[in-house]
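Removed: one protein chain of the complex. Kept in place: all other protein chains.
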Amino acid sequence: MGKDVERLPQIKQFREWFEKRHEYAKEWKKKNGGKVIGYYCTYCPEEIFYAAGVLPVRILGSHEPESITRPYLHDMYCPFCHDTLAQGLQGRYDYLDGVMLAQSCLHMRQAYFSFADRVPNIEWSYYMPFPHGVNNPYAVEYTKAEFEKFKASVEEWTGTTITNKELDEAIEVYNKNRELMMKVFELRKAENPPITGLHAMEMVVSSQMVDKREHNEVLESFLEDLKDVEPNRETGTRLMLIGSEDDDRSFLEMIEHGINYPATFVYEENCTGARYFWDLVRPEEDRLMALAKRYVYRVPCPAKDWAVGRLFRRRFDHIEEIIKDYNVQGAIIAQMKFCDPHELDIPSLRKLFEQYNVKHLTLELDITQPIGQFRTRVEAFLEAMGEEDLFF
Amino acid sequence: MEVKVRPLDCWDDFKKYRKKYYENYLEAKDKGGIRWAGSAWAFDPVPHGLGEDVYSLTGEPYGATCAFFQDFSRECLENIERQGVARDLCGYMRNYWGSIVLDKYLLADGTLVEPFPKPDFNFTIHICCSHAKWYHFAAELEGGIPTYAVDISVGPGYMLDDKKIEYVVRQLKDAIPWMEKITGREYNDELLIKAVYAEADAMSTWAKICKLNQAKPAPLEEKSMFSLYVLNLINRGDPEVAKLYYKLYDEVESRVKRGIGALTYEQFRFLTDNPPPWAFLKVYRYLEKEYAAVSLGAIYTFGLGGGWIGMDEKGEKWIWEPAPTPEEAGVEITNRDEALRWTAEYNLRYRASWQHEYSHWIRKQETYQMVKDWKADAMIMHLNRGCELWNMSTLEVRDYLVKNHVPTATYEGNMADPRDFDEARTFNVIDSFMQSLGIEKIS
Amino acid sequence: MTVAGIDVGSKFTKVVILNDSKEILGYSNIRTGIDHHKTVEEAIKEALKKADLTRDDINKYVATGFGKISVPFADSEITQVVAAGKGAYFVWPTARTVIEVGAEESRAVKVGEDGNIKDFALADKCAAGAGSFVDAMVRYLEVPLEEFGRISLEAKESVPMNAQCVIFAESEVVSLLHANYPKPEISRAIHDAIADRVASIARRVGIEDDVLLIGGLANDIGFIDSMKRELGTEVYVPDKIAPELVPALGAAIAEL
Partner (left out) sequence: MVTIQESEYWKWPETVWVDESKNWREAEVISCGIDLGSVSSQVVLMLDGELYAYSNLRTGSSSSESVDKALKSVLEKIGDMKMEDIHYIVGTGYGRVSIPFAHKTITEIACHGRGANYIYGPSVRTVLDMGGQDLKAIKIDHRGKVVNFLMNDKCAAGTGRGIEVVADLLSIPITEVGPLSLKVYPDDEPEPVSTTCIVFGKSEILGLIRKGWPKERILAAFFRSVATRVVELLERVGVEPEFAITGGISKNPGVVVRVQDMLGIKALESKYDPQLAGAVGAALFGRALYLKSKK
């Protein structure tokens, strides 16, 4: 007798962590008495914090309209940086001891600086220069040098010294988390994937909110239980999500549950999905070098993905593989409003999809989503792929 | 007080140089020369090593020229948008791409030539979110032009260290054999060294000229400065440019001595911050004519073309003092390594416009110190939808200035997309600002 | 001396007539037609009638508003910002943050204790059209304007809506209507969205008590309610005079 995925305790756990992220962090502090750091971009080498006994949590938005950031960030900057700063200004992150940004796009940069300056409980902040040119051969060494300074600064802040042993443990925990989530994603190649894109998002985002050790335990049993899950929904069109911070449940729910035609996300190429965890740290004697390589060689954010010498985009190569491996039929390009790095890739990305005969639809995300209009667009998009028998 | 005014003697020299610059790029091939395209922030001295017949087209000034000629600009923007390019991307970039797609090339005087002259290679830098991707996509539009972008996002000058400088220098070193391969030319280090010296001379001299504008009355107003500072953005590796700036320095210095000003009557001194809306420089004219208000300059006009000391080593205070040239620093440049190292460090450390994007604090200090040093009465900010980089921090800076009793006004626009500019609303802002400060119209 | 302040707005034209002792002798408020000069003449005539005065009794005319150039005979012109500031200071001396919401334009003015303007902010491109947005929505909801404000107070929940663009918000309202949301909820959502956008302008100059709301929308109790919630502070509306007349009043005061 197959299980209903919705009933799995792990799914409930991920959802609870996703929804009660702040409560979790406060609880964690009470239990462990340690520091909690908020980080802004997935280029932050969390392992170093973890090794120092600090809990790194990702700063994300809440998708509620706000006006309190408008005196500090101009309207032309992305909804994500407004939304995240708003969380800080509203005191939702009042438990953070510090905030950190591994150099990222301009939007996040200024949101980070306003956050560090204006959120009262921030005692420590760190802006880590991180190469944009991850495709040039010298990026790794430069990154490693920055990681060294960063490690020293974390040690000074926490009054600890981070030993190789602690780094190894942290790397192990994080690699494990990555491996387990890759295994879960592996299952989505199936003709009827056991989980939806909404499940995947809650799994990945919750991993950014909690102690990875706990998350790993849940993931392990999750993989066990997924074995006898019987997909009880029609998979329909196999969709790939292209985007950045796509943690708006209403958006994913609308596409996977709110449309006349069945559709399921089989892969999320974004930083609340695969791009966050996809590549492993390959252990080597020089731990920081090993970390540097992982973060420089990972599937890049469009902000860092551009030509050096010959014309190529590393992210596109990855997308091509995924299209084949996951038998992707359609792509939803979830374009964060005003996100230049993504917009700069879209014309070429569309060409790539057409080359593989993957239908694509671009939707522009804001702080809140106009579900009404989106539904029409997505429904029409799926209609165009099917309903052949209505034409005779 | 009535002020003596007279036009700049070397005005025409600058105009001529700029005109010739765009023609040279167009005609480069007839003379068997080499064409390259890239950001105005690219390491301009480096391609100079390929020979004396190497001509560049820098993207931002070209985009600004397009924007200045509104009708062509609209054509460019509408055409590139039809290719599915987003409307909110960099204004210069969209004009540049549009010009490629239309296959029309614009000369300084507004003459249109077909086709758009393709470069032999793109050589640029990456510091904002667009630069490298700008030329990456341009290369695709042009059918695969070899493109090389140098990542310079290593943080502000006062936090530089050898590792960071090395990171940039090594990328520059690799660029040279890459250029040799593409052009089939042998690289000449002597030319590189010459260009590196020239760059520092030109940029530090421009900084000295800007400082002269602290005088009352101001010898220059920003609208004409736009035509002067630009040479540092198109060809600063050319010793001719440095010579022109020496000449300009002498003239402006003598203007100050003789009390010659930019305006007949200087009632109000203000600063700006962003690139202006190029199609609507009438904003400046309006402020001059109606309010006898002189724009002294901006962290844009000063910081982009000038070499400045910038943040002190503690990162507390901004110092508006010209950066040292090799001679002033007592440095002698004798080979490729030294040359690349110098140009990398000089730009990373002293190019003001590369400093303030690494924190609100730097931009706040940079702006506030400028208000003080140039004795400005107020700040008029352009909330520039055309440039994420230049518009970054603006509202935080506004907040900081107001809290520090510097009257500040903002108007929305776009440096290179006329469709984002609302004339009535802008003039309404200016009138409201002046009235609220009790500044009467002079007409 | 008797002064007439004329505020030619994009939707309505208002006139306020004051004497030296700053007593309001008469006022008018009529829809701005295509022919602004004609509108101005009518508005003045009506105000004079109320004041029981003739043209000759008026010593000075002061024009303000987006169409102030349509008052060729004005002795002086002042911007909406200054008009709002002066008017607000007169009707509500303790007002430090003055928020004006008109049909097309919204602005926030910081007024010092001395009545001088310390700072101001105008709506950015994407925050325009608040007032006329309400008109359009009233049309969709098919409720009288008075109703429209009142029913929003009956809303049980607030529906989050794109607050950055009126046109887009409008599309969302249409979706809500078709999804059969109750009108009070929709009305509340609309008022919250406008309040959100207007607040974003006001916050730029800083929210300092008292906050005074002027302009046409200050008549909308639903909007006042949303503003209070959005700003988390008391929001006042002029008691001596209709809120949309304050700028015209300010214009008149400028010459006294």
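The chains carry the letters A, B and C, assigned in the order they are written, with residues numbered from 1 in each.
In this section, a residue touches a chain if its C-beta (ideal position, glycine included) is under 8 Å from a C-beta of that chain, and two chains touch if they have at least 3 such contacts.
Nothing here was measured: the structure is a model prediction, and the numbers come from that model.
S.K.: What are the shown chains that the omitted chain is in contact with?
M.R.: Checking the complete complex, the chain left out touches A, B, C.
S.K.: Specify the residue from the set C:G5, C:G26 or C:G67 that touches the hidden chain.
M.R.: C:G67
S.K.: Which residue from C:S106, C:S175, C:S200 or C:S226 sits in contact with the chain not drawn here?
M.R.: Of the candidates C:S106, C:S175, C:S200 or C:S226, C:S175 is in touch with the missing chain.
S.K.: At which residues does chain B meet the chain that is not included here?
M.R.: 78, 81-84, 87, 419-420, 422-425
S.K.: Tell me, which residues in chain C touch the chain that this view leaves out?
M.R.: Given the touch definition above, chain C has residues 10-12, 29, 31, 33-34, 36, 66-67, 69-70, 104, 125-126, 128-129, 132, 134-136, 138-146, 165-168, 170-171, 174-175, 177-180, 183, 216, 219, 242, 244 touching the missing chain.
S.K.: Would you write out the residues of chain A that touch the absent chain, in ascending order?
M.R.: Where chain A meets the chain not shown: residues 260, 337, 364, 366, 372-373, 376-377, 379-381, 383-384, 387-392.
Rule of thumb we're sticking to: only the chains that are shown with their structure count from here on.
S.K.: Between A-C and B-C, flag the pair that has more C-beta pairs in contact.
M.R.: Of A-C and B-C, more C-beta pairs in contact link A-C.
S.K.: What whole-number Å value describes the gap between the mean CA coordinates of chain A and chain B?
M.R.: That pair's centroid distance is 36 Å.
S.K.: Just curious, how far off is chain C from chain A if you go by their C-alpha centres, in Å?
M.R.: 44
S.K.: In whole angstrom, how far does the Cα centroid of chain B sit from the Cα centroid of chain C?
M.R.: 42
S.K.: In chain C, which residues are in touch with two or more of the other chains?
M.R.: 124-125, 204, in rising order.
S.K.: Multi-chain contacts only, two chains or more: what residues does chain A have there?
M.R.: 70-71, 74 - these are the residues of chain A that touch more than one other chain.
S.K.: Show which residues of chain A lie in contact with chain C when the two form their complex.
M.R.: Of all residues in chain A, those touching chain C are 63-68, 70-71, 74-75, 366-368, 370-373.
S.K.: Which residues, counting only chain B, touch chain A once they are in their complex?
M.R.: 83-86, 88-90, 126-130, 132-137, 139-140, 144, 146-151, 153-155, 161, 163-164, 166-167, 170-171, 174, 178, 357-361, 383, 385, 388-389, 391-396, 399
S.K.: Spell out the part of chain C that touches chain A in their complex, as residue ranges.
M.R.: Those in contact with chain A are residues 124-127, 160-164, 168, 171-172, 174-176, 178-179, 192-193, 196-197, 199-201, 203-204, 206, 230.
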